[in-house]
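Only a part of the assembly is drawn; its chains keep their places, and the rest are absent.
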Amino acid sequence: MNLTHPFRDEDGDKLREECGVFGAVNAADAAAATALGLHALQHRGQEAAGIISFDGGEFYQRRGLGHVAENFSSSEAIAELPGFMAAGHVRYSTTGGSGMRNIQPLYADLASGGFAVAHNGNISNAGTLRQELVSKGAIFQSTSDTEVIIHLVATSRYPTMIDRLIDALRLIEGAYALVVMTPEGMIACRDPLGIRPLVMGKMGDATVFASETVALDIVGAEFVRQVEPGELVKVDFDGNVDSLHPFGARGSRPCIFEHVYFSRPDSIFDGRSVYAARKAIGEQLAIESPVEADLVVPVPDSGVPAAIGYAQQSGVPFELGIIRSHYVGRTFIQPSDGARHSSVKRKHNANRALVEGKRIVLIDDSIVRGTTSLKIVEMMREAGAAEVHFRVASPPTAHSCFYGVDTPERSKLLAARMEIEPMREFIKADSLAFVSIDGLYRAVGHDARNTACPQFCDACFTGDYPTPLTDLATREHREAQLPFDKVA
Amino acid sequence: MNLTHPFRDEDGDKLREECGVFGAVNAADAAAATALGLHALQHRGQEAAGIISFDGGEFYQRRGLGHVAENFSSSEAIAELPGFMAAGHVRYSTTGGSGMRNIQPLYADLASGGFAVAHNGNISNAGTLRQELVSKGAIFQSTSDTEVIIHLVATSRYPTMIDRLIDALRLIEGAYALVVMTPEGMIACRDPLGIRPLVMGKMGDATVFASETVALDIVGAEFVRQVEPGELVKVDFDGNVDSLHPFGARGSRPCIFEHVYFSRPDSIFDGRSVYAARKAIGEQLAIESPVEADLVVPVPDSGVPAAIGYAQQSGVPFELGIIRSHYVGRTFIQPSDGARHSSVKRKHNANRALVEGKRIVLIDDSIVRGTTSLKIVEMMREAGAAEVHFRVASPPTAHSCFYGVDTPERSKLLAARMEIEPMREFIKADSLAFVSIDGLYRAVGHDARNTACPQFCDACFTGDYPTPLTDLATREHREAQLPFDKVA
């Protein structure tokens, strides 16, 4: 959700982030529940967190860099956030001085009163909209694409807040799951294709919204249903829950990578257990790409469910051939190349006594740049593995995501640069196989991918983007017109 | 410059602040010079400081709560602020979480490019303008009245930045001394009456602006002249200096309290040495209100020059009967009542060996609430003073300031509550006298106050406000219409 500055993004090395949102309304301790909910969503964004609450009169805000536990576990922190409605956000952020002002939820005093919004996703025409707004005198305080929504709401000519919000959403493209607070209540909504996830729960009289069901579990809320693609759910302070579908019906395209990696395995995504989906992917892998081996070894922790599935399907025993330290985060969202490499060493260690002399099947959820995979394979060889067969529980990741997921620019994606066999050589494995795209769809409950009308957003695998990418097109158009060189 | 929130200010207990501004353009180390300049202006605002610089391409910002030295003395801090143009601001701020976003200079990305502004003063129709702007969709990020200027510039329909700024300034009332930065250069300006001070200096090829001449001294700049009331001085990156007077000619009304207390004694204000002015006030006091005594004792440090004047005029010896600790700030700008009282004890100590058995004339610059004066008199009595005669180097402060000076609400001003004799009883002095308003004018070089057309803004003494006070009138009007009680 970080809008890259129009004049600085041309090198394309700007990272975008995956986020998590949570909201609670008509709750006794809305902020405390939100803090706990965000903690359960911590894996979706570890760099910063924020909560805004409302007590019927005023809005209160607190935010900070770092983990939820660091910023929101103390009673003092929660005491700063009184009220019966609260919304929160965790994010993976770019570093540097501008960090604090981009921490969500964002807040503005509009003519109609306070307006707060927490956003997971990415608006693919935010740059274009921002230029239009600024040319009319709008003043942006952050570089976040989310602020575009606020300005569109502020300048909408509709009289009611819900109509102003719908008016704003009609103008934006891309992926969004929003939790909005106004002095009248909470509004949760998802983009027309439902690319990013959002679920609804019930906790006594309170209504809660969250990116994943695990956040409902931690606060003791009951799962009600997901917010539907294109739906706005409006909850007022009398507990009335209204559902609006202002954008008409369109086929949904939830992000399939939530099943592959983003969501926690104990979440239910799109009506299906993520753990079960990952095990089923592992089973598909075992069916599609079997190999003679002594051990099935997961790359911990994200490869574990698929490895269990692979082992159960193949009959090769599941064993912990790599031990993961508890004292580091996940590879995918480390800030710099340097840190990513060195963190492999601090993060994983070979279980040499187990691995020595064995033929092993390594199971990982995905391959992005391939550098980690290479190091893992080398670590297995150094520990004495006789053979190392690499199996990946997703198809080759060959395309960047423009919907709120932190991916490197395309040229750094291993699968965008080479075919399977060169990839195998690059990571130095004895064999390499990815689950097929249809195998992936089978694992999540379909016969196959519906090519005409795919059931998921799988653009990172297929390049089939379900929305226009206006900012990207504008940029490419502008670059195409540059007479000689790309400007520095 | 803090705009009090329209719905929270009705109790009138909101403090407003005095600030200091500094700017340097075409300077080799613009930010380093600005940091030093702000340090020399530290007495004008001790709660927060900020600097924005420009290197021809980008704007850079750094700000922090606390003193300039704490935030801007390290080479790391200055290295964050590259470029040949910089502007800075020190302020006295309201406390609390909203502190950081109100720290100036404020910055915005406008359609025409970056725009930074540092403001000393107070816009007396800021609330009214803000409501209009918000109703058209403007989103405010701070509670500062300065942000009104930015929004007015952003939404002006004039094509050039200077015209947009003039367009904005035409709409605002009150007192302002501004240092503005745009990608074309620096603009410094003062309100049509020149209520708040602003001077211009030369440092090699660089042009500098500052609230007081001491800031020129510290950076080694030569004093050129003051920015005239109603003048805009525009400096581009070729060093061209233009002067504009878009508002026509009006009599100037600089704040006479700069002579009384705000400015440092080594500054030249309105063409006159502040030290000399204060000594002259003391001489006037001695002429108007002589008394038989053994010692003239200043309330340190602000009462010292007037006490020297009083002693020289009266022939009574000047002596340090009160010793001030170096380790606290000035009384006037402590944040809470509690702190103000307890700080008297930590701040001043009687020089008992000197005072014991003596008749003393105490000289202070002003009396605001009177609580400090009472404690000082009591301290002298406890130290054995035989008689304590209190002489004040300004007329009674009986009216609030709405031009950027932190004053209590009127009902807390001692001189608004009682006549001289009850004041004397309140502070428990043997005698009490204030310099007369004409005596004050004589001390600063006039025969007397020109009642028809006063030479200074002296509203805090006379209640004669030189500009409309739109927000105040609106608020009073609204309150007058409330049927029964004032709203909470």
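By written order: A and B. Residues from 1 in each chain.
In this section, a contact is a pair of C-beta atoms (placed from the backbone, for glycine too) under 8 Å apart; a residue touches a chain by one contact, two chains touch by 3 or more.
Model, not experiment: these values are computed from the prediction.
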{"item": "Homomeric assembly size (copies in this file), of which only 2 appear in place", "value": "4"}
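Methods note: only the chains that are shown with their structure count from here on.
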{"item": "Inter-centroid spacing, chain B versus chain A (mean Cα positions, whole Å)", "value": "50"}
{"item": "Residues of chain B touching chain A in the complex", "value": "61-62, 80, 97, 100, 108-111, 134-141, 150-151, 154-156"}
